[in-house]
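The complex is shown incomplete by one protein chain, all other protein chains being positioned as in the whole.
This part shows chain A:
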């Protein structure tokens, strides 16, 4: 028997997802991820996203330290990092982060250090926002499962 708690939580999840999609934070690729979650891998989405977080934070740290170097000349390396971040972000549907990466790459292609730093700030901010929202999403989802709701993926 689905408790009304589970129903409410499911509504919360839906609302949050709708918000994220609407704001352009996530895109359809995230739905693809959800489709990969089933009985054989019931935590697929959170697993992949967590790995994404680990990798991305590494990349962001490196990017910051690269850009903070007194004599910055290794734009190639920066480009590689950006590509990595862009690739993984697009794979999980993190649309906004990915778009910022595109801007980042443009600045880095022009060897524009100030521009890069500015974009990096935006990137870090957006990434944190994404991470928080996704954590929130997983939390609600977790609660919903505990409350006895049917788990992912939500078959619409």
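One rule holds in what follows: a residue touches a chain if its C-beta (ideal position, glycine included) is under 8 Å from a C-beta of that chain, and two chains touch if they have at least 3 such contacts; residues count from 1.
Definition applied: contacts and distances are computed from a predicted model.
Q: Looking at what's absent rather than what's present, what does UniProt name the missing chain, "Mitotic spindle checkpoint protein MAD2", "Beta-hexosaminidase subunit alpha", "Protein transport protein SEC23" or "histidine kinase"?
A: Protein name of the absent chain (UniProt record): "histidine kinase".
Q: Just to verify: which one of A:86, A:120 or A:134 makes contact with the chain not shown?
A: Checking each option in A:86, A:120 or A:134, the one touching the absent chain turns out to be A:86.
Q: On chain A, where is the contact patch with the chain that was removed from view?
A: With respect to the unshown chain, the touching residues of chain A are 28-29, 32-33, 35-36, 38, 41, 44, 47-48, 51-52, 55, 80, 83-84, 86-88, 90-93.
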